[in-house]
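And now, chain A:
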Amino acid sequence: MSGLGIWNYLIIIFLMMTGLYMVISSSNLVKKLIGLNVFQTSVFFMYISFGYITGGAGPLFNENVELYSNPLPHVLILTAIVVGVATTAVGLALAIRIKESFGTIEEDDLHKMDSSL
Partner candidate 1 sequence: MILTSAALAILVTMLLAIIRALLGPTIYDRILAVNMFGTKTVLLIAVIAGIAGRGDYLDIALVYAMINFIAIVAVMKYFEYGSLGSIGNDAPGKQEGE
Partner candidate 2 sequence: MDILQILSAVLLGLGAILGVVGAIGILRFPDFYTRMHASGITDTLCTGFFIGGLMLQFGMTLASVKLLLIFMFMLFTCPTATHALAKAARHGKLKPWTRADADAGLSNEGRVS
């Protein structure tokens, strides 16, 4: 594996782990959602890295190009990004409702208020 590949995948895993850490450890709900987005983006990088071919062109048909990157991961990720923002919006709406009902979006406080959680 080339050096660039190792570097790419290492950073992808690093980003994934930062996102995971944010989701687990930060108690603010909005920040958790940011962590979720970071995690999601790292998965996008992973797919796009798989589809990349060194020296290939982007998947736009051109008469004098022989080698194209794989268009399939691009399609999957393109839709995943839009779906991702839609789900993020639902999560944010939930955070707003929690704030209105409980007066806080800190998870620790929520646990204290509602012992059934």
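How these were chosen: all candidates are chains of the complex that A comes from, given by their letters.
Observations on the model:
In this text, a residue touches a chain if its C-beta (ideal position, glycine included) is under 8 Å from a C-beta of that chain, and two chains touch if they have at least 3 such contacts; residues count from 1.
Computed from a predicted structure; not experimentally measured.
Only one entry among 1 or 2 touches chain A in this complex, and that entry is 1. On the side of chain A, the complex with candidate 1 involves touching residues 57-58, 60.
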